[in-house]
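Removed from the display is one protein chain of the complex; every other protein chain stays in position.
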Amino acid sequence: MRAVRLEAVGSIALREVDKPDIDPDELLVRIEACGVCGTDRHLFHGEFPCTPPVTPGHEFSGIVEAIGKSVSGFAVGDRVTGDPNIACGRCAHCHAGRVNLCSKLRAIGIHRDGGFAEYLALPQKQAFILPASLKPTHGAFCEPLGCCLHGVDLAEIRPGSSVAVLGGGVIGLLIVQLARLAGATTIILSTRQASRRALAEDLGATATVDPTAADVIDTVAGPAGLAPGGVDVVFECAGVRETVEQSMRLARAGGTVVIVGVTPQGMKAEFEPFDLLFRELKVLGSFLNPYTHRRAAELIASGAIEIDRLISRQVALEDAAAVIANPPAPGEVKVLVVPHPG
Amino acid sequence: MRAVRLEAVGSIALREVDKPDIDPDELLVRIEACGVCGTDRHLFHGEFPCTPPVTPGHEFSGIVEAIGKSVSGFAVGDRVTGDPNIACGRCAHCHAGRVNLCSKLRAIGIHRDGGFAEYLALPQKQAFILPASLKPTHGAFCEPLGCCLHGVDLAEIRPGSSVAVLGGGVIGLLIVQLARLAGATTIILSTRQASRRALAEDLGATATVDPTAADVIDTVAGPAGLAPGGVDVVFECAGVRETVEQSMRLARAGGTVVIVGVTPQGMKAEFEPFDLLFRELKVLGSFLNPYTHRRAAELIASGAIEIDRLISRQVALEDAAAVIANPPAPGEVKVLVVPHPG
Amino acid sequence: MRAVRLEAVGSIALREVDKPDIDPDELLVRIEACGVCGTDRHLFHGEFPCTPPVTPGHEFSGIVEAIGKSVSGFAVGDRVTGDPNIACGRCAHCHAGRVNLCSKLRAIGIHRDGGFAEYLALPQKQAFILPASLKPTHGAFCEPLGCCLHGVDLAEIRPGSSVAVLGGGVIGLLIVQLARLAGATTIILSTRQASRRALAEDLGATATVDPTAADVIDTVAGPAGLAPGGVDVVFECAGVRETVEQSMRLARAGGTVVIVGVTPQGMKAEFEPFDLLFRELKVLGSFLNPYTHRRAAELIASGAIEIDRLISRQVALEDAAAVIANPPAPGEVKVLVVPHPG
Partner (left out) sequence: MRAVRLEAVGSIALREVDKPDIDPDELLVRIEACGVCGTDRHLFHGEFPCTPPVTPGHEFSGIVEAIGKSVSGFAVGDRVTGDPNIACGRCAHCHAGRVNLCSKLRAIGIHRDGGFAEYLALPQKQAFILPASLKPTHGAFCEPLGCCLHGVDLAEIRPGSSVAVLGGGVIGLLIVQLARLAGATTIILSTRQASRRALAEDLGATATVDPTAADVIDTVAGPAGLAPGGVDVVFECAGVRETVEQSMRLARAGGTVVIVGVTPQGMKAEFEPFDLLFRELKVLGSFLNPYTHRRAAELIASGAIEIDRLISRQVALEDAAAVIANPPAPGEVKVLVVPHPG
C-alpha cells in the first residue's frame, strides 16, 4: 500500500510499504480521511519529538477492512474513528485516571504508524463506531473536537457565560461552536484573517476582533468594550506569546483562562501575579482528549457541529507530503488527506 | 480612647480619639488582641490604597462591650472575632456569590477604623462568637486562618497528597498546619530563616528547604528530590517573584498551584506556557476569606491549630505605631497588639 | 392602592390598602406583571407556612416609581426584576455562602408583601435592572428561571449530554430550554398533557413521553428505549411520588438526578439503595435560586429563552384571587397578573 513516510527530520515522501499486520485485538482500517494538523508540521521540522521512520496522521477515520481474532463489537464494513492517544494504563498518572498525562503515552501518527496511508492498524480500545450515513470526511474531526471538548469541560461554561477565543484556526473555530453549544451568549473571537472572522460569525461568534487593527484587551474588556471588565472564560488557541499574555487580561475577576494552544517549548510568557491574585483568576492547561473521544464522535455523528465549512481542501495521498512540508496557505482552516478518492 | 491613627502615608501615631458610636446593627468591641500584618506596613508606606485618616488593624478579636438596638444573638461580655471584609451585597460579584471580589469591598482597618485601638465598632453580620475559655490572643488569628482556609479549599488536598509551601511567615505556617489537617502526608516548606524551618517541622512539615542553600526545584522535584517529579499542590506564600516562578515548576504533572502571596502591583513573573499545557497545571489565585471566617473561628476554638508558637511578641498600643512603621525583626512570625494588657 | 390580600388560610380578596412606604435602601416598584405559582396556591390552602395577612406574589417585575434616600444605581423609570428571597446574611448557612438555606430566610410574597398589587417595596440589593425594551411581561419569569438555572448548574450538563425532564409545567418547560442551551443533544420530557408535549418539542425537547400511555422507564431507559440504559441527567419537576421514584431509575449508571419539584411535606418515596450504589448515582436537591437571579435576568433580557409561549393568560388584579383560589385550568402553563393593564 502507499503511505506517507516521515523518514527523518525534514524528509517526508510517499512510499510503497506493506499493508499493516494486525494484532489479535486490532482492526485494519481503510482510511477515508486524515486531517493535517500543526503537529504534523512540527514533526517534520523536528520541533516535536518522534522516532522516524513513521507514518504521521493522527486525525483519521475509515472503514474496518479486517478484524483481529480477539476483537468484539466491530465488524468488517463499520465506519470508525480512532483515538490516537494510547495510554499505558500502568503509570502513576494512568492509575490516577489522568490518562492524558501518561508518562508512556504512545500516539498513533507519532510513535506508531498513522493515517496518511491507505490502511492503519487500530487497537480496538481506541476505536469508536460512526454512523454508516455520516459523510466520510467528518470522522477526521473527532480527534481535534475531543481536545476542544476537554478544554470546554475544564472551563465549566454555563448558560449565559461570556467567552473569548484567541486564534481562529480549526481549534478556535471548534471551540466557538462548543461554547455556543454550552450556552455561552457572548462569544468573541480574535484572529487576524478576515475570512476566519466571517466564518466564526456564521458558526456562533457574537463578535470578532482583528488583533492587528485594534487593541484586543481594550476592545474586549475595556470600559466601552464588548464585555466590559472581561469575559467569564478565555480560550487561548493561537499558541503564540502575545495571545497567552492577553488571555489573563481578558478574563473578568473570578474568570477562567484555558490554555489550549501549543507554544514553543522553552518560550516564556509574562503575567502579573498581583492581578491573578486580586482578581482570583483560574489558569488551566488543557492537554489532549482524556475520556472525550466517544463524546466527540457522538457530537460529530449528531450533526451538532458544522464540519464542512472547516474543510478548506481535500488532497490525495500524492500531495500530502507537500502539504505537510509547507506552511498552511492563507485562509486555510483544515486540509484533509483522502487516500481513496472517489 | 486611644487609637493608632494612620494620618497620611508615612505618618502613624497613637492618638486620643472618641470611642466609636455604634449603629443599631453594630457591636462595640473592646479589643483584646489585634495582629500586625504585612498589609498594615503596606498601608503605612502607601503601597496599598486606603484613605487616611484611619485606624488600621484587621486581625482582631475582643469582648462585646455594648450592642446596638437591632442586634440579636450577641450579648455584652461575649468574646467575638470580626471578619473585616464587608462586601456590598449588590455588585455583580456579590450577586454571583463571589463576595471576596466585591467591587465595593470595604475592609475594617483599611476603609473604616480597625483594631489598633481600645474599641471598635463591628457590624453584627461580620461578628462570630468565640468561646469564653479561649485564650484572648487566639481570636486575632481567625482572619489570617480564614484566608488560608480559602486557599486550602481551592487546592482540594486529599488524604495522601503531597504539598509544598513557599514562604514561612504566619501564612505559610498556618497553611502547613492546614495541609497536615487536610491529610497531606508530604509537606515541604521552603523559607530562608532556620528558626522558621525548625518551627514548621514541629507544626507538621515533613521536610524543609533553605532556598539560599540549595536549588529548591531540584531539591524538591528533581529525580533524587523530596518529591520526585513535583508535588500535588504548591502554595506560594512569600509574595516574591522568585517563589512565584518556582511554584509552577514544583507542581507535578496534573498538579495545582495556589498563589496566596501578594506581590507588588505591576511586577511581572515568567512562566512557560508549553509546560503549563503539557503538564496540565492548574494555577489559582486565592484572595481573602470568602465564607471561611466562621470555620476559621471554629478551628481556632477547637484548638486544632497551634497558635501560641506563632506569636513572637505582644506589644502595648503605645508600641504599635513603631512596629508597623518598621520592618519585622528577624525571626518574628506574628506580633500582636494588646490594647488592654493585664 | 389595590392589593390581593391573603387574610387567612382559605381567605383571599382584593383590598384597598396604603401604598407601601419605602425604607432608605428600598425601591418603590410599580408592578407590570406578577406570575401565579403553585406556591401561591399552597399558601392559600395553608400547605406552606406563612403569616397572614400578607400580599402574595413572588414572581414580579415592574418600573421604579420612587427610590429611598440611600439607593444608588437605580433611577425612577428603570425596569427591574426582584429576587424575592431575602437571606439574613448572618446565620451559619449565610456565612457559609449557602444563602438559599438561610435559617431566617424572608421571602417577598410570603413573609412580606409581594407582587399581586399595584406597588411593592423592594430592597435595592434584591433588585436587578432589565432593559427598557423588554416586553413588560417577561420580567416575571426571572424568578422561576433563576430556580431552574440553579438546578441546571448543579446538574453539570455538558455538550452532548442526555437529559430527561419529568413534569411539563413552567419549571419543566424552562428546564427543557436551559438543557438545550447547555448543550444537551437528547432531551426527553414526560408530562401528561398533549399540548405541553407539543410545546416542549417546539422549545427543544427531542422526544416526549405520555406517562399515562406508556411505561416511562421502559420507554426511556429500556433496551429499545429513547436512551437505552438511561440518561445522564434527570430533572424531577412534577413534585409527585411517582416521578420522584421514576427519577432514579431513568438515570444511567454514573448519572445525576436533580429534585426540583416540591412534594408534600412528610410524603415518603422509595428507592433501592443497592441500585444507587452499584450504578453510583448522584441525587441532588435543588432549592431556590442562590446567586442565579442576575444571570436569569440577563438570559431573559438576551431573548435566549422563549417566554411568550409559556404565558397562558394575563389577568387583571380583580381576577387574581380567583386564579389563586382555584386549581390551574387544563393546558395552562403560566398565568400572569397584570395590575396596570393598558
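Every chain is named by a letter (A, B and C) in the order it is written, and numbering of its residues begins at 1.
In this section, a contact is a pair of C-beta atoms (placed from the backbone, for glycine too) under 8 Å apart; a residue touches a chain by one contact, two chains touch by 3 or more.
Computed from a prediction, not measured in an experiment: that's the story for all the values here.
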Task: Selected from B:E47, B:E201, B:E245 or B:E298 as touching the chain missing from the view - done: B:E298
Task: Option from B:P159, B:G266, B:P327 or B:G342 whose C-beta touches the chain left out - done: B:P159
Task: Option touching the unshown chain, where A:G73, A:P223, A:G266 or A:P330 are the choices - done: A:G73
TODO: Determine which one of A:F48, A:F278 or A:Y291 touches the chain that has been left out.
DONE: A:Y291
Task: Missing-chain contacts mapped onto subunit A - done: 73, 89-90, 92, 95-97, 99, 124-125, 128, 290-291, 293-295
Task: For subunit B, the residues touching the chain missing from this view - done: 149, 152-153, 158-160, 178, 181-183, 185, 295, 298-299, 302, 304
Task: Residues of subunit C (touch criterion as defined above) contacting the omitted chain - done: 93, 96, 98, 100-101, 103, 236, 241, 244, 253-254, 259-287
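The rule is short, and it goes like this: only the chains that are shown with their structure count from here on.
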TODO: Give a one-word verdict, same or different, on whether subunit A and subunit C use largely identical residue numbers at their interface, taking over half shared as same.
DONE: same
- [ ] Take the average of all CA coordinates in subunit A, do the same for subunit B, and state the distance between these two points in whole angstrom.
- [x] 43
Task: For subunit B, residues contacting two or more additional chains - done: 96
